[in-house]
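All protein chains but one are shown at their positions in the complex.
And now, subunit A:
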Amino acid sequence: MDPRHLVVVGGGMVAQRLVEALRDRDTTGAWRVTVLAEEPRRPYDRVALTSYFSGRTPEDLALGDPALWDDPLVTLVRGDKAVAIDRAARAVTAQSGRTFGYDHLVLATGSFAWVPPMEGADLDGVFVYRTLDDVAALRGYVTDLAAERSVRGVVLGGGLLGLEAAGALDALGARPTVLQVDTHLMSAQVDLGGGEALRRLVNRLGIGVRTQSMTTRVVPHRRGGVGRVELADGTRLDADVVVVAAGVRPRDELGRDCGLPIGPRGGVVVDDTCLTDDPHVSAVGEVACIRGACIGLVAPGYTMAEVTVDRLLGGGAVYPGADTATKLKLAGVDVASFGDAFARTPGALEVVWADPVGGVYKKLVMSDDARTLLGGVLVGDASAYASLRPMVGRELPGDPAAFLLPEGGAGAPDLELPDDASVCSCNNVSAGAIRHAVAEDGCHDLGAVKACTRAGTSCGSCLPLVKKLMATELGKLGVTVSSALCEHFTLSRAQLYDAVRVAGLRTFTEVVERFGTHGRGCDICRPAVASILATTAPAHVLDGERATLQDTNDHVMANLQKDGSYSVVPRMAGGEVTPEGLIAVGEVARDFGLYTKITGGQRVDMFGARIDQLPLIWRRLVDAGFESGHAYGKSLRTVKSCVGSTWCRFGVQDSVALAVMLELRYRGLRSPHKIKLGVSGCARECAEARGKDVGVIATDKGWNVYVGGNGGFTPRHARLLAEDLDTEALVRTIDRFLLYYVRTADRLQRTAPWIEEVEGGLDGVRAVVLEDALGICADLDEQMARHVEDYEDEWRATLDDPEKLKRFASFVNAPDVPDPSLAYVPERGQVRPASADERAVLVAGTTLEVRS
């Protein structure tokens, strides 16, 4: 039987969820589905729109598995808008003129940003904050303007979206002021006390706030565009850009036009099965008026999508009601509200804890016997949100006040969540589902649990709770989630780093005796301890016992290749090299018969050096003014650069000079994993700096610094850490970022996953390195200063030390006999290692005079 045809009008988050759920559960292929999306792209995470300003790209915001749209039963029509529904004929007409017949229709058109009626709303420079195109246009406008003058922004609306828009303006360097009609910010979610605490936090970020301010008109500047905003009380505010975030209205015009009942404040009326009064038409998400109201949150929309799919497949699901808990995604401001935040339940009690100095306001709403949690407001510290929200409607163990006190106080009792408690409201995942995934489905790490349950895959605010549930469950299974370095140390790398630093240990023997469990270490802990000691107690890599800890690359200070030979990569800081330098490198390669290639990191790599040739090669390089260069090990590799303003007609800063300086500054810095940097001289980003652990991009005003990018198996784009820094501030920021990473990352953890795991994520890193939230910056600065001062050319130092040179003998009883197993054959004018077959022919026997 041919599948029936489902047409979904709208290509947002809820439409995506509906299609996913349908393809997941419709195992017999009863339905095929066509999605009509007005935007030219796949559904994306509108909730995370603001992160577009902290460096996420439209691709990063894409939702779910792209394979969904390759399913033969799924058609995504992009960039075409539905314009009419003929319910009698069961057909939808699109703007392009195409008509889509349906067996069932789902309206998922969402809402639009409402612009209050006012003069000047159509001026250039007035934006709404709804789609990727909106925010991209806003960014473009502000960036262009910022090139000419400092930009002042005004945001109309002090709700969730308004604050996020203000944060975005702030991130763009446009000094924003938020105008709120109501008595306080986020008045739909937060009470007056919370709103006041929120205002103080927002002010600290440099965002102005005016409450009880009604905008009457926007006045053009004489040069065109926006000039100022006028308020009902006569106040005039200069403004170069205005973002309207005054609320949303359901996009119900299609439903209206085809005669479906519309709610009193808009929205297509549906019953608890999400059906309109036409049995062939449903509505889901923000366009649906359910139980008398439209809800501007994604979680209830997801629930409606699931209900609709269940009904399409013959199930009996009904809408259970909405979880209207919200959390603000604004850097540096923690706000959450959940349940009955305004204590509207008769007899409700409010337990409040406020610290105006610290900018914290927390309130729990309890039932009249002070036992059952009804809701709450958390401002300034919403860390308890993930564990408290699922407890709404349940008895709290112990005194509610215990849950409000700051960490380090009396401490709240551990919350043992019931199985049916919702942990991830975005994806409606219960505590039981997470426990089941761990216990029954064998998901033993966060990635597996996320993939299996979808928990934490949308807004991510529940991830700490998911992690805790997973760890508890693993504990019950007898699986210890061990952060132990290896069998020789129960400490994690970060713990061991601190332990070694504080105890002032200098050798592996001291470390293993003090903190080890047994034995003499292994290939995991020995290099890790070497790396820790390299920054806590700097010494030459081959000094004394330290030499025994090094992986072969660090031990012979070159890169091991597949046949047991090594490659040598002379340092060319920033990629800059003189003609004489190039000639010298070429002569070394020619004289030693080395295969040469430009590396992925803008260097000349020379392959096929035998271990006994390494000192001879270094001597030649040292004489030509080169350092052999770190192209191996867990340390700074290269600082890639574009040509910069000295030659480039577009460059705005000297990227080469900065790259040279940074490479020389951080060379030799040992870390949990390799570190790469990049510097681009303008926004064209020719150095691809955002693919690096630290990427620097020049602006007219200074340098923007991005962190956490990498290539490799899981490529990541770096995200914005700070903007428009002068060179001094930039270097200080990178110093601290790198050492904070060196101190706290796991073994072999690159910066991107480290930023995800470290306390507070990217915001936490920003707080530590820019605001000194942990009070360790002076220490980090001092440590980096010592690194820079103590750096020595490790290869030159080795050449000067006969003891160290002994390690480069090919054979201890025949130091001058080259390894007879090495053999090379010509290819494309150079040599390459012989294959096994070729070697059988090439490798002749060696004679050796033996002492007996």
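General observations
As a convention for this text, a contact is a pair of C-beta atoms (placed from the backbone, for glycine too) under 8 Å apart; a residue touches a chain by one contact, two chains touch by 3 or more; residues count from 1.
Here is the rule we use: contacts and distances are computed from a predicted model.
One chain of this complex is left out of the view, and of "FeS assembly SUF system protein", "Molybdate ABC transporter substrate-binding protein", "Nitrite reductase (NAD(P)H) small subunit" or "CRISPR-associated protein, Csy4 family", the protein name its UniProt record gives is "Nitrite reductase (NAD(P)H) small subunit".
Of A:D272, A:D819 or A:E838, it is A:D819 that touches the chain left out of the display.
From the options A:G519, A:G600, A:G625 or A:G711, the residue with contact to the chain not on display is A:G519. The chain omitted from view is touched by exactly one of A:R435, A:H555, A:R571 or A:H787, namely A:H555.
Contact between subunit A and the unshown chain involves residues 487-488, 518-523, 525-527, 545, 547-552, 555-556, 560, 562-564, 611, 806-807, 809-814, 817, 819-821, 836, 845-848, 850-852.
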